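Only one protein chain is missing from this complex, and each of the others stays in its spot.
Per-chain residue numbering starts at 1, and chain names A and B are given in the order in which the chains are listed.
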Amino acid sequence: MFWRLVAQLLRGSRGRLAVAIIAIVSGAAVISALLNLDLGVQNKLTQEFRTLGANIVISPAGDAPAQSSSPDVPTLMPADDVLQTLRQLPPAQVTAAAPYLYIVARSQNIPVVVAGTWLDQAQKLDATWKLDGNWVASREDDSHCLVGHNVARRLHLAPGNALELHYLDRGVQCSVAGIVDAGDSEDNQIFASLRAVQSLANLPGQISLAQVSVAGTAPVVAGYATHLATVLPQFQVRPIRQVAEAEGALLGRIRLLIISMVLLILILTALCVLATMAALAMERRKDVGLMKSLGGSISRIVGIFLAEVGVLGAAGGLLGAVLGAGLSYWMGLRVFGTAIAPRWEVLPATVALMVVVALTGALPLRMLGNVKPAQILRGE
Amino acid sequence: MATLVHVENLRKEFGNVRALDGVSFRVNAGEWIAIMGPSGSGKTTLINILGGLDTTTTGQAIVDGTDVVRLDEAGLTRFRAEKIGFIFQQFHLVPYLTALENVMLAQYFHSTTDEKEAQQSLERVGLGDRIEHLPSQLSGGEQQRVAVARALINHPKLILADEPTGNLDEANEEIVLSLLRELHGEGHTILMVTHAATIGRLADRRIEFAHGRLVQAAAAPLKPELA
Partner (left out) sequence: MFARLLGESFARNPRRKLLTAAALVIGMAVATATLTIALEVGDRLAREFRSLGANLLVTPESDTLPVEIGGVDYRPVDEGAYLNEADLGKLKTIFWRHNVLGFTPFLDVPAYVLETGGSTTLIGTWYQHEVPVPDGTKFQTGASATHPWWKVSGTWFRDDSDECVVGSTLAEKYPAAFVLGKTIRLAADRLSGGGRSLRVTGIISTGGAEDNAVLVPLSVAQGISGHPGKFRQLFVSALTKPADALAERGERAQTDKNLQLTPTEYDRWFCSPYISSIGFQIRTVLPGTEVHAIRRVAETEGRILTRVGTLLWIVTLAALGAAVLAVAATSATTVLERRAEIGVMKALGASNALVGGIFLAEQVLLAIAGGAIGFFLGAGLARFLGESVFGTPASPRLILFPVVLALAATIAMIGSLVPLRRAAHFRPAVILRGE
């Protein structure tokens, strides 16, 4: 009989429930969309910040043999351990990593900085580089190089041209794969494969430093740097402050902003659902009075209406949560260009929230517990 | 005959207004009492207290051995379910329940529901073919008959009716009144509030109210009214 009553309640007052249902479904949709979005936004934004470049640098330890800090004699460190570590970094956390060997070579008799590195990582480490030509796909490719556009202009180079590099009495040739526009020091540099530069400078197994691009906020990056420092204790591992700190502060601000607005909306939505539920509950007053006069205890009576409201909240919440997941998917596409996958936890959370809010709206009926049926039926 | 209802010095105030000002009377089991008087005289207040729908603090109102005035909320709830069958002027059927379900509702709050019994109860009042109808699909008279079936379903000791035909037209009034006559004939005790002398005449006794007081408590059948 209990569930029969609830079912009839729901069926019988369809019209009046319309506003309540709309409130619950839209409220749930908004909440679910925003919750999904909030969870996804942080990840997306963190990835966006990776275009700022590397945020961890591995360099020779402070007690390395004293060198001058002139680039004619580069400060070096043995590469093997570092390269080994770089190759084993988990791609989920680490967007890109590459070693660098800087020398000052000569091309067409002009001194030019040459960086030996893993060319396949160039695009990932510096995603804002504009390229005229092609990227170099493999780090083993000794025959191709990337040239900064200032260098290209000075040396009159275009993609496909041959480039000769000289260091002391050695020389090497490579083909220009692409010309880079970075808007930074890289415009004045030539990038070739690590092996080629090591052989040109006769510095086998040596590098100047290594850079890593880790996804995450400043504390995550700092933590990762510490972890790397334990793996490579003979080197100095530090976060690159320009990137790490600014990113952290900015992410923090944006996140705070979004969270506050989401919270506001949540409160508002809850209030709206509460108001409509309360109005609905008030409509039931007369029925409560009648049932009391039939000998129903207030707990049993309120139980029926709470069940009705609970079913409404659950059903509306479910529908709304599904709609909201779709909404956040669309919003992700619109804002970030890639979809934000809905998180499954949001569904039960939204439904639960809606049920709780709906029930809270109906609870005032409990207050009719001490009111005389005669009063209620009279309409006071 | 046993005394079913014993009211002693009952008082009830609404703010400054004395709705009941020291009312005392008795009702025997099986009697049909008409409580009469102008509007505002306290009739409805009395019947509400006897039915456990309202409370007071002064006086005694013993129904089937239970002093309603002394009951707490839980006690009143059981009292309403077990001892009383109430028939309202405005019917007060639940609009989204069928006739059958409206009767079953009373069963539900008493103990357990019994669809067969509820159906029989509706057949008793002549609505056997209307049990699946919603109140909006029934005429006023039919709705009141459902209310009567509902009032009877738990075999109450006392039937209370507050202007049971007040919202009905003549034809339906006749149907409901003959139903009450049948119930009276079967031995039910009925307390009925009415302001119409013609209806009051159907009862065994009339109790007159005015300004919260009994004006006339006739212990014996009245002389027939002059038309």
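The rule is short, and it goes like this: a contact is a pair of C-beta atoms (placed from the backbone, for glycine too) under 8 Å apart; a residue touches a chain by one contact, two chains touch by 3 or more.
Predicted model only: the values in this text are computed from it and were never measured.
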| item | value |
| --- | --- |
| Residue touching the undisplayed chain, where the options are A:T117, A:T217 or A:T276 | A:T276 |
| Chain not shown: contacting residue from B:N9, B:S111 or B:S136 | B:S136 |
| Residue in contact with the excluded chain [from A:A7, A:L89, A:V104 or A:L363] | A:V104 |
| Hidden-chain contact residue, picked from the options A:Q189, A:Q206 or A:S293 | A:Q189 |
| In chain A, positions touching the absent partner | 16, 19, 22-23, 26-27, 30, 33-34, 37, 41, 44-45, 48-49, 51-53, 56-57, 59, 62-64, 66, 68-71, 75, 102, 104, 110-113, 126, 128-130, 150-151, 154, 181-185, 187-189, 236, 238-242, 245-246, 249-250, 253-254, 256-258, 260-262, 264-265, 267-269, 271-272, 274-276, 278-280, 282-283, 286, 331, 334-336 |
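As a working rule, only the chains that are shown with their structure count from here on.
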| item | value |
| --- | --- |
| Chain A to chain B touching residues, read off their complex | 1-2, 4-5, 8-9, 11-13, 286-287, 289-298, 300, 369-370, 372-375, 377 |
| Chain A partner contacts - residues on chain B that touch it in the complex | 48, 51-55, 73-74, 77-82, 84, 86, 88, 92, 94-98, 101, 104-110, 113, 134, 150, 154 |
